[in-house]
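Here you go, one structure.
The other protein chains are all here in position, but one chain of the complex has been omitted.
Each chain carries a letter (A, B and C) given by its place in the written order, and its residues are counted from 1.
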Amino acid sequence: MTKQFKILYRTVLILLAVAAAMLAGALILWTIGADVTKTYSVIIFEPLKNKIQIGEVIIRAIPLTVIALGISVAYRSGIINIGAEGQMAMGIIAATAVALAFPGLPKAVLLPLALTAGAIGGAAWGFIPGLLKAKLHVSELLSTVMLNYIAAQFYTFCLRGPMLDPAEITMGSGTPQSMRLTKAIWLDRLVPGTRIHTGVYIALFLAFTVWLLLWRTSWGYRMRAAGAGERAARYGGIGVAGCLVAAMVISGAFAGLAGAVEVAGVHRRAIEGITGGYGFSGIVVALFGGLHPAGIIPASFFFGLLIVGADMTQRMAGVPANMVLVLQGIIILVIVATRMVLANPYLEDRVRRRYCRLTDRGREE
Amino acid sequence: MDFTVNILALGIPFSVALLLASLGEMFNQRAGVFNLGCEGIMAMGAFLGMLVPYGAGHGAPVPGTFNVLGLLLAMAVGALLGLLFGLAVVTFRAPQGIAGIGLQMFGVGTAGTLFRHFVGGTQSVPGIDRLPIPVLSDIPFIGPVLFSHNPLVYLTFLLVPAAWYILFRTPWGLRVRASGANPRAADSVGIRVNLVRFQALAVGGALAGLAGAYLSLCQVKMFSDEIIAGRGFIAVALVYFGHWRPLKITGGALLFSFAQALQLAIQGQGIDFPYEFAVMLPYALVIVVLAFSRESLLLGPTALGKPFNREMRT
Amino acid sequence: RPNAAEAAGGAVKIALIIESTVDDKGWCQAMHDGILQAQKELPGRIEYSYSEKMKPVDAGSAVLQYVSQGYHIIIGHGAQYKNLMLEMAEEYPDVTFAFGTSAEIGPENVFTYMPQSEETGYLSGLIAGMTTKKNTVGLVGPVDGGDAARYNRGFVLGVQAVNPKAKIMVAHTGSFADFVKAGEVAETQIKAGADVLTGSSQQALGALRAVADHRDAPIWWVGQDIAQIRITEGYKCIAASSYNYGAVIVSLVAKLDAGVRGGECIPLNFSNGGFVFAFNETLKNMYTGAVEQKVNETLEKFLATPDTLDWSAVDYSKL
Partner (left out) sequence: MEPNTGKITSLRVEHITKRFPGVLACSDISLSVGEGEVLALVGENGAGKTTLMNILMGLYRPDEGRILINGEETVFRSPGDAFAAGLGMVHQQYMLVANMTVLENIALGYTRAWSPLALDLDMVRARIDEISRKYGLAVDPDAYVWQLSVGEQQRVELVKTLCLGARFLILDEPTSALTPQETDELILLLRKMTRELSIIFISHKLQEVKNLSDKVVILRRGEVVFEGSTADHSSDDIAALMTGREIHLPRNEAPECEGKPALDIRGLKVRSDRGFLAVDGLDLSVCAGEIVGLAGVSGNGQRELAEAINGLREVEEGEILFFGRNIADHSPRDVIDAGMGYIPEERNTEGIVPSFSMKENFILKDAGSPRFSARSFLKLEEIDRNADRLRTEFDIRSPDTDAAAGSLSGGNIQKVILAREISRMPRFLVAVYPTRGLDMGAAEFIHRRLLEKRMEGIGILLISEELEEILDLSDRIAVIFKGRIIGTLDRRTADSRKIGILMAGVRNDEAV
């Protein structure tokens, strides 16, 4: 009885949500006179049609996972990091710098070195807001936003200054980008014909590490305590300030590493626009995934799916590129709302009782 | 001297969009709702603001009434988006940060999409012109700095004390502050917390919409889907700079914009260091200044970000 | 497997990948218009599709999709796509790829193109230098790189050539798209005394709009794109040049027919018709006489011998 009700209740709510999302998107598609069914079918089916597209989904899931993992570490420790965008940029710069500085080194040395550098670059950029919050009570929401812009400027400075591709000077027009990096820092492609690269393993490994850190070590325990109950943590003799800074450093390191992996795995040189909003999507993915690695991995795959599918619509259904954002926005809003409604025992209880009353009456008649 | 006058005279109009949006966000947060979607609402405001005069007379000069209609439409839809956000985070209790990002994507995307459909390519409009105040604008120094701006600039700076008064001296402001600081207490004396939050979201949305429309109708007098370019996020950040107080928020917005004007002017005078570092100035300055102004956060909305429901205790 | 050879004589499927939009009245629209024009000039020869707002990673997905749909020529409009194009070219030798700005000679299935925009900037500079009454000109830059960097430096050379004493205000917004900031730059420079301004990339429109806002003041604009003469603000725009990508595309198709599938760089300059220049007829009084004469002389030179300007020597900090 109750079991059967639970299933009914959930399915109905989810169907309502899907309907709402589709309708909201359809309204806009209709106004611009686009082919609604075509658009939706592209989003839903195309990304999974062939291995190339699945590959595209995965290469987006990789940085999303890594960044979301970092963000969830910070979030669990009570600091909201919307600075992943900037931290990622700094990671790219650091990794590229290393690759440019030691082109001669063998892969076994250079690749780890560059990835570490990336992590350190991001960590440094995460350290600043961490310290500002812990010591001077500067809201991370302010500092991280501002630091994103500063990082972006520093990024272009490096790419058109010290790191500019010599070819851009001699035979180009100084488009901000580094020269193609030595093969020694390339992450190998895994599946021929796709761009899937060994970053997948890195992401999975990091997911495991984060789980280990947060739920299996005393460090993780302290950080989570500091985040979940600052006063209680202080009372319990936990150095809250230290936890904040540590969390931001880790969070930044992850974002930086994501940047390094993106360079080594996909672009093989530093270009403008690599970060391309991953910092923000990372927040979404982290919360979608319930701030837990086990949730973040599927969440980032789903979000990658969403990005690729929506992006294909402009080519296959002829809708403007901006429609991508519209659909992502709607889906995010609807999903988070639905999840909270599903998780509301009070509502479920009330509905159940009404439902029972109805069915009982149903029986009597 | 001249240099200073220029910086000040430029900084003030530059600050208006940020200021309007920040004041809006301030009302949201005072009521306990953290709206990261400001950017999206601004984009919609910017688009709709210019759409009306544009539609009225494709680019040709049109009577000011259409501009006013544009502003009103921008505010109305802004308020509507605020309410939509409320539906997600107040009614359905969705986590506010992530929902805000959703709203931002939705707003920016929708503005861009509809713009492409109804207008296409980057499009300029006659917009609303400067309105130097007759006598006052001739006063040396003060005149150019304070009294030779766009009508909306004056309006915005009149709005600052108004916002202060509303927040601290009217029953509604009292309700807003209570709903953000201790919703249970507010509820226990018969204040409908979630209704208040919806109202605050509507006001905040309207102001964000107006901020966008200021950009497209008063500052650049044109639109393209990239018009907001992150100003919404800066506006949110400024609320934290101002610790939810209208006057300090204004200070933050001005600080940022003066730094902006200064930085651009210095670039123009010729600099022998990479311009990127000049561009960084306003962003860095805001952080530094805040870092050295200590503040008790006790005065802020202590229940910020927490959905309210009588029965649920967590 | 797509095969460019089969396209010879038949319909050529061209795909364009751009960072902004096809209606940005700037860099990307120029290429888009060029392809449309080529479509007109070669009826039935060109099938065309484009992808807007392509971040580097998205560009990859787009290319893969275009390849699988059998496109013959895939253009990455911007040197930031260079890497992608070269990689894909390796991966899909039967497809022809093209990107610019670059003068590099790519592999046999990659074309590069290089607008030598310093020439157009130089012309703008001449006009600005001769028009300014306050001996102050403004230059609203986006990011100091790419095509914009060439145009801007050409502009500086132009001004200095005719008016060495003129003060040249250079400021960058740090973004290609933030035309609100571009407007702020222009406003700042005007307040600081600049009376002729120019700007590059799609954000330049913001600056032009700011200039147009001084409706009756003697403040003028020189454009990087002829489109800027035709829009409402055109009445402030004394003259403008623009790319003529139509010619580039037509020649690409011709080369394909001739079996050449890459390994060449196609420069754009006045002498090969890659650029066109136009005065704003409605502002005759602004340029008739010395200005017009100087401009025409210079154009003659450019037509005779391209690539004469050493744009990379310009150093803003020395202004």
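Heads up, the rule we're going with is that contacts are C-beta pairs under 8 Å (C-beta built on N, C-alpha and C of every residue); 3 or more make two chains touch, one makes a residue touch a chain.
Every value quoted in this text rests on a predicted model; they were computed, and no experiment measured them.
Interchain touches from the omitted chain, evaluated on the whole complex, reach A, B. Note on the undisplayed chain: of the listed residues B:186, B:229, B:253 or B:278, the one touching it is B:186. In the complete complex, the residue from A:92, A:225, A:253 or A:306 that touches the missing chain is A:225. Here one chain is not drawn; of A:11, A:37 or A:217, the residue touching it is A:217.
Although one chain is not displayed, subunit B still touches it through residues 169-172, 174-175, 177-178, 181-182, 184-192, 298-300, 302, 310-311, 314.
For subunit A, the residues touching the chain absent from view are 216-219, 221-222, 224-225, 228-229, 231-239, 345-346, 348-349, 353.
As a convention for this text, only the chains that are shown with their structure count from here on.
Separating the centre of subunit A from that of subunit C, both taken as means of CA atoms, is a distance of 35 Å.
One inter-chain figure worth recording: subunit A and subunit B are separated by 27 Å, centre to centre, where each centre is the mean of the chain's CA atoms.
Counting partner chains per residue, subunit A has residues 153, 156, 320-322, 324 touching two or more of them.
In subunit C, the residues that reach two or more other chains under the touch definition are 21, 144, 174. Against subunit B, in their complex, subunit C makes its touches with residues 20-21, 23-25, 29, 138, 144, 169-175, 177-181, 183-185, 187-189, 191-192, 194, 202, 205-206, 209-210, 212-213, 231-233, 316-317, 319. Listing the residues of subunit A that touch subunit C in their complex gives 50, 52-53, 56, 59-60, 152-153, 156, 159-160, 167-169, 171-177, 180, 195, 262, 266-269, 271-274, 276-277, 308, 311-312, 314-315, 320-322, 324. Chain contact summary for the complex, subunit B toward subunit C: residues 6, 9-10, 14, 59, 116, 120-122, 124, 129, 215, 219-222, 224-227, 229, 231, 260-261, 264-265, 267-273, 275-276, 279.
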